[in-house]
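In what follows, a single structure is set out as structure tokens and then discussed.
For this view, one protein chain was removed and the others were kept in their places.
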Amino acid sequence: MSQLVLHSDDFETAVRRVRDLRPLVHCMTNDVVQEITANVLLAAGASPAMVVAKQEAGVFASLAQALLVNVGTLTDTLVSAMRDAIESANRHGKPWVLDPVGAGGLAYRDGVVAEFLTLKPTVVRGNASEILAISGHGSGGKGVDSTDSSESALSAAVHLAKTFGTVVCVTGQTDYVTDGERIVAVTGGTERATLVVGTGCSLSTLVAAFLAANDDPVTACAAACTMAKRAAEYADKHSVGPGSFKVAYIDGLSLI
Amino acid sequence: MSQLVLHSDDFETAVRRVRDLRPLVHCMTNDVVQEITANVLLAAGASPAMVVAKQEAGVFASLAQALLVNVGTLTDTLVSAMRDAIESANRHGKPWVLDPVGAGGLAYRDGVVAEFLTLKPTVVRGNASEILAISGHGSGGKGVDSTDSSESALSAAVHLAKTFGTVVCVTGQTDYVTDGERIVAVTGGTERATLVVGTGCSLSTLVAAFLAANDDPVTACAAACTMAKRAAEYADKHSVGPGSFKVAYIDGLSLI
Partner (left out) sequence: MSQLVLHSDDFETAVRRVRDLRPLVHCMTNDVVQEITANVLLAAGASPAMVVAKQEAGVFASLAQALLVNVGTLTDTLVSAMRDAIESANRHGKPWVLDPVGAGGLAYRDGVVAEFLTLKPTVVRGNASEILAISGHGSGGKGVDSTDSSESALSAAVHLAKTFGTVVCVTGQTDYVTDGERIVAVTGGTERATLVVGTGCSLSTLVAAFLAANDDPVTACAAACTMAKRAAEYADKHSVGPGSFKVAYIDGLSLI
């Protein structure tokens, strides 16, 4: 399969649509990245809401314009609320993103990810180790950090996309977005982003915001990746370490 | 009702009292704003403690000098612990603040907020959509962000204050504080603060700190709002986007 790139016009259109719509994104994410996830969405022009109660998740997924499900720190109660939210999103035609944080090596989360994969996520976004793991080809990552290059997970991503009828986004030095037919490659960014917790997790939420505002999921996903890489490049120029990188990354998102 | 303003002498006295007392504030808040809430209190000169266990919340509310209850991310267990803390605060004469995050639209939290309102919070602090919602006049906000101006919620705030015998603080471009008799208006600040998650939630905790150190709740509340607006003005001058705004906001609180 030949690799496509996102035209800068299409990127700009996708960003403008997010800013015009200001989509409300329902975030069900892990304990560690709650704040950066909200701040990334706000900086990009979307509106975050972290609604996780079993009593609220299903209703709220129907009110929001997109849903994020991130399995980083699960409990049985949270998994049950996530199921309600996913079912509601599907019933109301809302796009949703699955982030399989740390997949490969821990049976509980692997079981949850396997179940959620069958519930037709619009996009699955993960690092190479995670995408390899959920496609059954993983050698196991190192906790939540990837030990594989995104290239090495590309054929697994294509296979996964075809098998589950979803768009798969595998991020790394180059990000790849595929629906099993097309592959869009997004280059740029900097490895320094991996030294700030939540840059990957919050990208998954950014994908959800772009899905809410744009019709084609491959384009939406590639545009979100492009925005993250541009913000990382801005941060690379305006920081001396990971503390100031994080600050400049959020600034960069708002300045694009 | 004519609108009053807080004299700068009264503001400075209120701030000095917080810094002299360094009140211990018991924070029961949502998953997203834990860190910024603690850092806002520390920067302002208070001492935060996030104690949420059912086994600890009641006891700790009697040891602390003020309590914050924020309903952003509830669970049944947390609600039960909050009830214990509120009852203990009331029994020991400690002031407490209710932040009805996202009220209006989700039955579970609306029910919890309605119950807590009857437990005599010293102050209720919310955005316009939230205050309209809990007074029964809401059209529904957008998730946790306000879609109404604070002016539009002013008569609802006065009504709420009279009905429940509480002080109501509705924040926005202008912040209003009312006990149903007096209205104090606090101007200044910048809309840019709404692009940083937790500036509203952490203001509610700041109100709790000011209540612990100052006798009149209207003055305490207006002083906390003034401090937040001054810090936001400092941040407005010392930032290029929401990442650096947040950093400068915390700096600004400590420099006042």
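Here the chain labels run A and B in written order, and each chain numbers its own residues starting at 1.
To be clear about the criterion, a contact is a pair of C-beta atoms (placed from the backbone, for glycine too) under 8 Å apart; a residue touches a chain by one contact, two chains touch by 3 or more.
Being a predicted model, the structure only gives us computed values, none of them experimental.
Where subunit B meets the missing chain, the touching residues are 24, 31, 34-35, 38-39, 42-43, 47-53, 55-56, 59-60, 63-64, 77, 246-255.
Along subunit A, the points of touch with the absent chain fall at residues 30-36, 72-75, 102, 105-109, 142-145, 194-198, 239-244, 246-247.
The rule is short, and it goes like this: only the chains that are shown with their structure count from here on.
Centres computed as Cα averages put subunit A at a distance of 32 Å from subunit B.
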